[in-house]
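Here the complex is missing a single protein chain, while all its other protein chains stay put.
Chain IDs A, B and C follow the sequence of writing; residue 1 opens each chain.
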Amino acid sequence: MLSGIPLFPEQASTLAPAVDNLYFFILAVTAFFALLVSALVIYFAIKYRDDTGLKVGAPITGSVPLEIGWSIIPFLVAIVIFVWSTVVFFQIIRPPDQTLEIYSTGKRWMWRFQHADGQREINALHVPLGRPVKVTFTSEDVLHDLYIPAFRVKADAIPGRYSSIWFTATKTGEYHLFCAEYCGTRHSGMIGTVYVMEPNDYQAWLTDGGITGGSMQARGEQLFQQLACTTCHLTNGTGRGPSLSGVFGSTVTLSDGRTVTVDESYVRESILTPQMKLVAGYQPLMPTFQGLVNEEGVMSLIEYVKSLSGSEGTAQARVAPDAAPGAAPVAAPAGAIEQRNEGRTQ
Amino acid sequence: MTTLAAPSPVNYLNVKTTVASWLLTKDHKRIGLMYMIVVTFAFLFGAVFAALIRLELTTPGGDLVSSDTYNRLFTMHGVAMVFFVLIPAVPAILGNMILPLQLGAKDVAFPKINLLSWYIFVVGFLFTIYALVAGGVDTGWTFYPPYSTQGSPSHVAATGLGVFIAGFSSILTGLNFMVTIHRMRAPGLTWFRLPLFVWALYATSLVQILGTPVVAITVLMLFLERVAGLGIFNPALGGDPVLFQHLFWFYSHPAVYIMILPPMGAISEVIACFSRKQVFGYSFVAFSSLAIAVFGFLVWAHHLFVAGISPYSAMVFSFLTYAVAVPSAVKTFNWTATLYRGAIWWKAPMMWVLGFMGLFLVGGLTGLFTASLGVDVHIHDTYFVVAHFHYIMVGGAIMGYFAGLHYWWPKMTGRMYNDMLASLSALLVFVGFNLTFFPQFILGYLGMPRRYHMYPPEFQVLNVMSSAGAMVLGVGYSLTLIYLTYSFFKGAPAGANPWLATGLEWTTQSPPLPENFRETPVVTEGAYEYSKREIKVA
Amino acid sequence: MSGHVSPKSTYYAIFGALMVLTLVTVAVAFINLGSLNFPVAIGIALTKATLVILFFMHVKYSSRLTKMVVGMAFFFLVILLALTMTDYLSRGWFASPRGTAGAGTQVTISPPAPARQGAGETAPSTSPGH
Partner (left out) sequence: MPDALVAHAADHGHAHAHHPAHQHHFETMEQQAEAATLGMWIFLVTEVMFFGGLFMAYMLYRVWYPEAWAEGSRELDIRLGGLNTVVLIASSLTMAFGVRSAQTGKRMATVNWLLLTMALGLTFLVVKFFEYKHKYDLGHIPGANFHFEGAHADQVQIFLSLYFCMTGLHALHMIIGFGLMSVITWMAWKGRFSPEWYTPVEMSGLYWHFVDIVWIFLFPLLYLVDRAGHYQ
């Protein structure tokens, strides 16, 4: 990192310049107003100083045109800021189409990450350069907030539902990852490092990280068998439950007439609180799997359900194989990677 | 205005001196002083916590106190400063003191309720002190569930109860002031002859009346959820923790205007007096107070931009936030224009005003960064926000409070303070303040999250600067405390109107009679008719 | 002090109206109006409250200030409810290309489907969104 006094954060994602440009624009506008007003105040205070306390000021009471002027101008300026900010905001929250999917859970006081291929790490996140990455996450206890300053992204992790951030890293290196929502004793220790790697290094890390045990999708499929989901969700739609092929991303009508888009949150809800939203035309037969499957298991199931919606549904962690095979893998710090262990999650 | 008769030897301070005569008083001026004592006490608490926070943050490793202690420090600091210092400071101290005087009334409309609200306030404060002594509370002043309902091992219930109780004190004060302003004005004192401080207090009362009950019920739900296991915000039952945030900020955003509007009113008074001029655009300044109070209710979710609310809703709230910045802009420009061709008397209250102008400006303008959706994603819950609100709350509201305090001090106590020392301490606070909090903007944009006990080492230099500034700031405040205390007992007697100011409060003796005025004054002109008057040395 | 003294008959009439409206609101609750049940219940309650405020509480004969104070209460209550609901009701609108982007629970309100489909049918949800 920078030595001396850092004044400005690194720009390491495609979003960073967009946010920073907006920032500098607001800075310019506000500096203008701040300097204008301060200069006038100082000038008047000195120019019209009277230390006797006996003089009176000029009998000026006001001016309607001035009032209107200095209401309208700041308002218009503010509108410009608002529009620009909103554009940038939607850029920040709307991920592009082909993202690399990574799942995460925040738990007091650590971040667990799970790659689609099954690699897991704690308080460390390895991502490839130049590829859009979407991190979908939730919390297992209280509110947390996943924050990567160098990428200018942040979102609260809320128990019971999913949030996400996305970014495309533009610079290799190591960056801070913070928990930005106060969560108790070791809130300030709920930090980690994001490692942005060349694609081939990333590839090497994926294979070399020493973590096997199957992709999330595979794990999801396995859970789908284990938990006997298959008994009801037959692929041909003749089971007691709807077929899950092609469901992800579609719009479903519920029994009370509402419609929902099938996304991560909805699938999660279907698994944990199936009674809350019944698909129209089906009986409330599906049991809850609360307690039988942990957050990571749910995420694996989601990956699997996604994969049933066609090839693009599965997030592929593999990168193009044109990477130089000899590149030295950037090893994750020892201990940062949780060894895959079926029984010990939670 | 009426000429003064010879001052009576009896005033509200010496009319009776037994302890009971204070504790059972219904005199708004005495109640104001009693508030001042409790609030000063709370400020000392808050300041000691602040000093410890800054001391701790001089090193990145978190060496001074444990993480748990640190979390309690900033929580107690925030709770004390917000609920027990800034919300009551100007309305309950200066407002109580001055409002009836400015209206030409003998007292507020409901003097018994006024005393009751002081007692309620003290009880609320005692609960909070209890929580502190019993081990503190560590949720942050915002009490977000599920941490506060399920996670926190600390004394959330007692603190919550304290805040709940103190809320009623604030409600009753607002109610009292509103009725007083409507019903107790002296003959001839029409709405547009009212001093701007009264307008500001009126707007504040509006917020207190409409907002505080919501936070009261919200804290009550939180309390019941914590102690009785009710489930309203509990995600495990399908509850939404974000609902708490909505309800909390429905009050707490308007509450920041409870904190800033009365100081703004005081600033208007002081600027008019020490520029010897009518406030520029009187009616615009008056109505901007109301506009801030009303529109202030429409923007609360700008605290939730990354909390998981709908992005479309975020857009609406961001837009409204920009709209509510405009009345503040109007005020700022009008104050500046008031100085133009004034006869500016460099006395201590005016020095605090000049400090206020500079710091409020920075604080308000950085609100435009946080209100910006795109930028707020990055700076939310970082030191940028910490710097933003300290600039407004300490640089703006506390400076404004001190400006008003120095302005009305001779009226309240009948004594003067050392003007040189007072100006010096205004300067010290201004310099110390900037040293403390400007580096925090940089830290925030660099990405240092708030409520962090330990931080990466590269942030250390800026943090040390900030802590050094806090020391200067602390010296400035300590100085104020010393010379004001000295003045209270030993200061030179002040005449009825040492600043040669307009306004009914200056037509009665200092300190005022127990019943304020010998005869109900009759008002025939606007609030700041300096130009119509020939100013003579008193 | 000279408050307005209403004739007794006014009070009886208002009481009668309140009783009738109570009956209506109970009766209507047992009729399936679909998504209209809630608004109708609220509408009736509002009417009843208005009657009490205007006549029992004498607001009809009170100063403009009192009327404004009453109006203020409802105005700000509506702000609290409506602006908060802007969040909850629009949460479902935002869907990023591959599902939600943190908007959380997906709820959109539209009139309920009148009839249910038979259990054997395939759910009308099988077409992939993209």
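The rule we apply is simple: contacts are C-beta pairs under 8 Å (C-beta built on N, C-alpha and C of every residue); 3 or more make two chains touch, one makes a residue touch a chain.
Bear in mind that the values here come from a model prediction, so they are computed numbers and not experimental data.
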{"item": "Neighbouring shown chains of the undisplayed chain, as defined at the top", "value": "A, B, C"}
{"item": "Of B:Pro91, B:Pro195 or B:Gly211, the one touching the omitted chain in the full complex", "value": "B:Gly211"}
{"item": "Hidden partner interface residues of chain A, rising order", "value": "256, 273, 275-276, 284"}
{"item": "Missing-chain contacts mapped onto chain B", "value": "105-107, 109-111, 171, 175-176, 178-180, 182-190, 209-214, 216-218, 220-221, 224-225, 228-232, 234, 236-240, 243, 246-247, 515, 520, 522"}
{"item": "Interface residues of chain C (partner: the chain not displayed)", "value": "1, 3, 5-6, 8, 11-12, 14-15, 18-19, 22, 25-26, 29-34, 37-38, 41-42, 44-45, 48-49, 52-53, 55-57, 62, 65-66, 69-70, 72-74, 76-77, 80-81, 84-85, 88-89, 105, 107, 109, 112"}
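Assume only the chains that are shown with their structure count from here on.
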{"item": "Residues within chain B bordering two or more other chains", "value": "242, 308, 311"}
{"item": "Sites on chain A at which at least two other chains make contact", "value": "93, 155, 158, 161, 163"}
{"item": "Complex contact set, residues of chain B against chain C", "value": "182, 210, 214, 240, 242-243, 246-247, 250, 297-298, 300-301, 304, 308-313, 316-317"}
{"item": "Residues of chain A that touch chain B when the two form their complex", "value": "1-2, 4-9, 18-19, 22-23, 26-27, 29-30, 33-34, 37-38, 40-41, 44-45, 48-63, 66-67, 70-71, 74-75, 78-79, 81-82, 84-93, 108, 141-143, 145, 147, 149-150, 152-156, 158-161, 163, 176, 178-189, 191, 273, 276"}
{"item": "In the complex, chain B residues that touch chain A", "value": "62, 67-68, 71, 138-140, 144, 146-147, 150-152, 235-236, 238, 241-242, 275-278, 280-284, 306-308, 311, 314-315, 318-319, 322-323, 325-326, 329-330, 332-334, 336-337, 339-347, 354, 357-358, 361-362, 365-366, 368-369, 372-375, 377-378, 380-382, 442, 445-447, 449-456, 458-459, 461-462, 499-500, 530-531, 533, 535, 537"}
